[in-house]
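Once you've had a glance at the structure underneath, I'll fire off some questions.
Here the complex is missing a single protein chain, while all its other protein chains stay put.
So, chain A:
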Amino acid sequence: MAADSFSVRGNDSNGLLGNLRLDGPLLLGIALLSGFGMIVLYSAGGESTSLLIRQLIRIGLGLAIMVFLAQLPPVLYRSWAPWLFLAGLGLLVLVLLVGETGKGAQRWLNLGFVRFQPSEMMKLVVPLAIAWYLHDRGVPPRWWQVIVVLLAIAVPVALIVRQPDLGTALLVASAGFFVLFLAGLRWRYMIGGLVAAGAALPLLWAYLHEYQRQRVLTFLNPESDPLGAGYHIIQSKIAIGSGGFFGKGWTEGTQSQLQFLPERSTDFIFAVLGEEFGLLGVMVLVLLYLFLFWRGMVLALRAQDNFGRLVAGSLMLTFFVYIFVNTGMVTGLLPVVGVPLPLVSYGGTSMVTLMAGFGILMSINSHRRFMH
């Protein structure tokens, strides 16, 4: 399109970062969070440097993907969105047919050289596709458009729940829903939807796997099964609570170091932070997240076209969902759902997806046109 030939660099157009189409504050936030995360991870992983190195490699890989994606113009994402969506659906079906099993769920496609999780990709593809569908159809979306969008969310989410991977399904659904919400979904639809969802809860219950039901029951009353399913939540709360205001000190957390805390370098790393760095450390982390979140929202507000706005806003709100679902789970506010603490938890896939999301965000921000 011709419009793209106008596109030049944004406000921060000078310097290396500008030339690389990267946003300085966003990058700073990412760096601070990953750095803080590495410090916690060193302790959580039993002071293993090899674990840190592997995490560092993933951060590096994530950054490379981020830089690469920031170079692509948003129009490219927009035009590829529907095809990526269809391809993603195809891969999800393939996973259910020939996928590899890990930790009791079928999530992986083995491409020979790399194992690949199509559901992870859908965290980005679903909001792109929905933003593509809604970006030029006028606001607020009509009822039939809403139905189309809900279907576009429901089909991949259902496929992911089948794997089963409740955490990823929740994030994909959130990402899709946020596009709809930001596009101006009418309140009356939303309220109607909530009522309908409430009515559908029993149906959903029947559809859940036994372990997922157990998680919900355990969440409602963790003490009912202190050595079984409730163990995670109880030990995690003990870790956090015993940390106090200043924490027990780096690598000094008894709950973490003596292995009472499960999954302490991945999903429950927030409890390690709470135990060893106390409320003070938690507040530092929350401030860093708020900084990153607000900066992302500012970039979304500055986006010039509807597609960019919707995608950027949805990605940042999904980022918030990561934070809230993970911390809520670890502190016993929400049921246990496998969602990592973004940029801090050990693990390759989510790190790369998050960085890719920030790359798209930076692409949207750096490809603005001058309008006077």
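We take it that a residue touches a chain if its C-beta (ideal position, glycine included) is under 8 Å from a C-beta of that chain, and two chains touch if they have at least 3 such contacts; residues count from 1.
Criterion: contacts and distances are computed from a predicted model.
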item: Protein name, per the UniProt record, of whichever chain is missing from view ("Phosphate-specific transport system accessory protein PhoU", "Peptide/nickel/opine uptake ABC transporter permease", "Cytochrome c oxidase subunit 1" or "Peptidoglycan D,D-transpeptidase MrdA"); value: "Peptidoglycan D,D-transpeptidase MrdA"
item: Hidden partner chain, touching residue among A:45, A:74, A:127 or A:243; value: A:243
item: Absent-chain contact - pick from A:15, A:35 or A:138; value: A:138
item: On chain A, residues whose C-beta touches the chain left out of the figure; value: 136, 138-140, 178, 181-184, 235, 237-245, 254-255, 258-260, 274, 278-279, 282-283, 286, 289-290, 293-294, 297, 300-301, 305-306, 309-310, 313, 317, 320, 323-324, 327-328, 331, 333
